[in-house]
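Below is one structure, written out as structure tokens; comments come after it.
After this line comes chain A, so read on.
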Amino acid sequence: MSADPWRRILDEVTGVAGVRGALIVSSEDGLVVAEAAMASLETADVAALAAGLASRAGRVARVAGASAPTSVRLTAERGSVIAVAGDAQLWLVAITDPSAELGRLRILLGDLAATLG
Partner candidate 1 sequence: MARLAADGVSLTVTLVIFGPSRSGKSSLLRGVHDRLGDGPGTVRMADATPFSPLDWLAIDLGVIGGRNATVHLYAVPGLAAYDSTRRLLLSQADGVVFLADSQGSRLEANLDALRQLQDHVLAREGDMRELPIVFLYTKQDLPSDLVLPLAALDEALNFRNAPSFTGDALRGTGVRDALQAALTLVLRRLAVTTEPADVAGFGAG
Partner candidate 2 sequence: MRVLEPWLADPLAELLRESSARLALVMTSSGQVIAQHGFTRSLDVMAAAALGAGILATTGELARVVGSGRGFGAVVHQGSAQGVWLAGFDTPRGRWIGLVVFGRESSVGLVRMFFERFADTVTLVAPPVTAVREVLAEGFERELDASLRALFGRS
């Protein structure tokens, strides 16, 4: 997939109210592949930690006898991070503030992540 479809994906995610940033992350390296985010967001760090979190979640799932996780959601007082697995070892990650509608966002991310790779 070329950079333009990625740009469209990211624009759609950041178009949702409450989303502060959207990343496409390489799960193996924890590196940003594409991003659209507010300047205050440390996207490289988010990518690294989100990929690390997804990797740990995968290990927990394996130990528990479950299949590989398709999404990881971290919710805190001042916002959330939602990561959804796409194809080709890419994850679509959204960083939100507390006002975001997480349910609707999760569905959107799932639909978009399926087109990655």
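As a selection rule, all candidates are chains of the complex that A comes from, given by their letters.
Here, contacts are C-beta pairs under 8 Å (C-beta built on N, C-alpha and C of every residue); 3 or more make two chains touch, one makes a residue touch a chain; residues count from 1.
This structure is a prediction, so every number in the text was calculated from the model and none was measured.
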Quiz prompt | In-complex contact partner of chain A, selected from candidates 1 or 2 | solution = 2
Exercise. Report the residues of chain A in contact with candidate 2 in the complex, numbered from low to high.
Key: 25-26, 28-31, 44-45, 47-49, 51-52, 55
